[in-house]
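Only one structure is covered here, and it is reproduced in the block below.
Shown here is a partial selection of chains from the complex, left in place.
Labels for the chains are A, B and C, by order of writing; each one numbers its residues from 1.
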């Protein structure tokens, strides 16, 4: 039991070490301090999204709308600060509220109609993306106030990028919520057996909606960081990031079946994806090769992880033959 | 209103799609500090009544009074707050959480925001000690067998300060000794003034603990009596509306040659099991919870991996590699956990019943639906499955009727060796009798049966021989003339 | 001299769009000949991808970075950082304030030429004056190009109307778009597209519908002068023209300038910004491009 648990929680870390070692030896310029910081900065946004996604996944749902939410929030916040000349704080709060509202709509719809969260959030991703384009007729929003650049591009102690700090804080908070609070355990209960949770007096509707709101809210935070990183509101921002966030979660051991996985795995997951993308790019692999390798590694990590949990190959094959 | 009455129901009705009167104007009251047995055939409405009390279901109409106060718009949370604790017939546990977290689910110790994990585990251990079971509070529920899950359910209900404790067939998966420790708990709670509502199909238990007995039939309360004023036959008559012979039906035809033989079978916790089953014979497997009975037979059926030993069918060694293979060899198995292993809750009853014989029903892969329909309606009638249509989903059936559907599936399969794992779990007297008759019928046709049962009466009543197991090992084979409750219990608790 | 240079090259569509692949192949040839290494990245996913690509190029130790600079505000700091490290930057598609060299044609002006050519044809021929347009509204520089197309059309054919428009940047998107054009505007006279890819699909749909020049079917104007676009023009049927920007060569020249600068350490200020020529290609001139 304990032994099994160890393997299962460590698959992602082992993979991370393996990948990092391979790149360090095989790729010139990979194993430098500067590149380490670059990787950190590059995974920061995915880390924020993945942390939010993990709430929804563990609660037994999925949120494919985070990439579009990120874009919409970025656009609205940018417009609020430029065209509408709102104070930065107000614009940020507005952006956050939009993210949370989108999450709330996702959660409420899934709760009321009992529809598949995959479909609900997929539909929402189309809606939010369309709206992101419509806010400024498809054009990006430039000329943001210079002061906001620090969020996406600044450093703390001259070395640690600010987005990394934001991500770290969010992951620490998230892990705390999962492990130590009622809400965290209720989310596990909801994802593990919603009927049991309900009959145990857990307000499952509230908990579910809250999980989606957290995901939406963190997508909004990611949107603001992204906006600052590219120093503009971009309607195409975050395109496909929902899948990267999902992958980071799953690679980190969070099951799409719900009720299982540890938030801390998100860290491992996001680094595996981040190191891989960065290392391949620096190694000069073509985009085509990168796609194949990314797909292959994704399959490999999750397969190994899943296999180490379900036990022997031959046993399984025999049983269901 | 009765002064002692804690809980009073007035005119409760509840309908489901296709079942217009699951509850049909139920009025009943429960007195403080008493054990009320709720009895009735499968589908009589017992579980539904209980679920309206805990707000798992909303009744269509009617009123519920608690301590004389009308309770409106009840939610599960409110029910718990009001001190109504329920152990449901179907488990309600979260597999991926620890035992301790399940016990305190929805009510964890800690402050407003955070939980106190150490406290949760300590308190859980305390409760287990009180009910005399040995489960690691940190184990994950998904790793427990069904009987242990039942014990966790009990602990969960006890973790709350209940004034009304409702138990829906809590002993269906338990053996006599765990059941006895449950009764001791009930006795203690009673002394503390807790009201108990207890649903069971086991008469001996009812007469052991009940103060008053409420009998339901077709969604209505047909009789409320003091337990001391009614006897077993009277109770059966009230439930079923007719007499059902109490004794186990006799089989008086000769048994044949050995069909199935286990030689030194082992794997998992199981070691070295040896016994044989003859044509037309029922071999009972007895033992305490976790003795490994299910595990042995799952190995025979190739549902689990076997490490050692030989299995002989008609004297020839067989090595089934998968359940499909086992079925093809003529072995059938009714699993103990109908919800997870037996039934397709979301597929029609009809499909459930023919699932093991699809190949036989089809010509060149195309199903013969006419044949399927006649076969299914015949079986439904024979077993008395209470359902509006064969296309009904098992999810909407009462627990006992679900069990009958599972039995139908294997009756249809016509296997030469049948393994019945807790065949009458949650089944009412009438239907029980029906299942026994069917089992005897199978014997008459020359089929060899292995029956795992935790119901002592059934084990003693139905078996030709009893293989007793303890902690994964076979401790004794009892022949008919050695049968007694004491003998089974003695060998079941023999340490290695 | 003799230094092994590392080149970073990032374009939107460099994995997917034939003309951009041509550019990448051209650079591959040039780098291979010189014994340099080339890193190529597609940045179609948006500005965040440009930022990551630049970061990666810098960390990989690139000496020259050429990229489609369609959101300079997003990358200004990174570009400066690279230049401070001695990297030579070639900005494609934007007259950069920061990069050492730029080469571009304004997307608006390019769109205008597409529109003007279409308009000329529409004015010169009898018909409904209804024009359909293939757009690609996910990328803002293509939104800009589409704006130019509409204005250009209006200049040369004031009575023409853009009766319908759909996003189609690739042949497989162009086919349903072409089908829908025919249904939405049965008397369609011409189609103008932001590139060849989408219009090639439209062309395919028209052919499948049995339309051709002799039947007076709607004509098509593409852009980019990709090989397949040129071949379609050469068929001298509905695909009337494409627009040549000399793209492959221009990027090749940009590359040469950057490499020269990286090796010599000096810049040729006269070539700081090169505007590439915009030339429509009709069937009569197509052979000089093939």
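Worth pointing out:
Everything below uses one rule, namely that a residue touches a chain if its C-beta (ideal position, glycine included) is under 8 Å from a C-beta of that chain, and two chains touch if they have at least 3 such contacts.
Computed from a predicted structure; not experimentally measured.
Written as a formula over the displayed labels, the whole complex reads A x2, B x1, C x1.
What we mean here is this: only the chains that are shown with their structure count from here on.
Taken as a graph of touching chains, this assembly is arranged as a line, each chain contacting the next along an open chain of partners.
Rounded to whole angstrom, the centroid-to-centroid distance between subunit A and subunit B, based on C-alpha atoms, equals 44 Å. With centres set at the average Cα position, the gap from subunit B to subunit C is 71 Å. Of all residues in subunit A, only 28-29, 32, 34-35, 38, 41-42, 45, 133, 137-140, 142-143, 149, 153, 226, 229-232, 234-240, 277-278, 281-282, 284, 286-288 touch subunit C in the complex they form.
Listing the residues of subunit B that touch subunit A in their complex gives 54, 56, 76-77, 79-81, 86, 88, 91-97, 101-102, 105-108, 110, 113-115, 139, 143, 156, 302-305, 321-325.
Considering their complex, residues 1, 180-183, 185-186, 188-189, 191-193, 195-203, 259-260, 315, 318-321 of subunit A touch subunit B.
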